[in-house]
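One protein chain is absent from this view; the other protein chains keep their places.
So, chain A:
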Amino acid sequence: MVLYFKYLSILFKSQLQYRASFWLLTFGQFFIPFSVFAGMYLMFERFGELRGWTFYEAALVFAVIHLAFSLSECFARGFDMFSGLIASGGFDRLLVRPRSTALQVLGSQFEFTRFGRLLQSAIVLVWALAKLPIDWNAPRAVTLALMVACGVLIFTGIYMLFATLCFWTVQGLEIGNIFTDGGREMAQYPLDIYKKWVTVFFTFVIPFGCVNYLPLLYVLGRAHGHPAGYMAMPLAGVLFLLPCLAVWLIGVRHYRSTGS
């Protein structure tokens, strides 16, 4: 863990060396989700509501998933960019060091310019929370924090899975974008507006629904049944990450260097 923070601070300093580019990128990153959010706002302005969901509720859904996405892009970038490490043979170096490979890959890259994105989602989150009549108590606040944290774990798990595939394919696979970018686009609206197969897939296979839609029902006071069940939902993110880690370890054992 100490090592991880060491990686973090070194890379942060190195990225700040290119100050102008850093701020421009951060600023630009702010606007990408902003335009998507503007689209969502305009749709609600025209249609009023979405299958019983109001704008602020949907904004909360949006904010949670985008927070999770930008955090994972910032901190798990190493897995996202992993194919480069394989193709250049740089992974060999990691293998001879006496630390776990997962930690080292995780520490190999951070993308701090994603703070722009993070800031935008945080603003949306605060705005939505201020407008929603939620009666706050400790369990609800904990649930909300868990939702974001476990959302990060799911995105990280997906990056890991596709990084593992690089052991066999060498090249990165763009198909992973369906689950990261596509999952984000999909999960920014409440899950129950979609067709059945989408809902089932994103609840039981890749549990975006568990970190977003289901616990949110509880936070918004729409849930029926025992609250503990809804509160524990986000932990599905942990359940998702574990097999991903296992697959990663299998992949490492099958690794053959490109030799360059």
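We take it that a residue touches a chain if its C-beta (ideal position, glycine included) is under 8 Å from a C-beta of that chain, and two chains touch if they have at least 3 such contacts; residues count from 1.
Rule of thumb we're sticking to: contacts and distances are computed from a predicted model.
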Protein name as given in UniProt for the chain not displayed, "Multicomponent Na+:H+ antiporter subunit F", "ABC transporter permease", "PadR family transcriptional regulator" or "Sarcosine oxidase subunit beta family protein": "ABC transporter permease"
Touch criterion as defined above, residue of A:3, A:42 or A:249 at the omitted chain: A:42
Residues in chain A touching the chain absent from view: 20-21, 24-25, 27-29, 31-32, 34-36, 38-39, 42-43, 45-52, 173-175, 177-178, 181-182, 185-186, 189, 193-195, 198
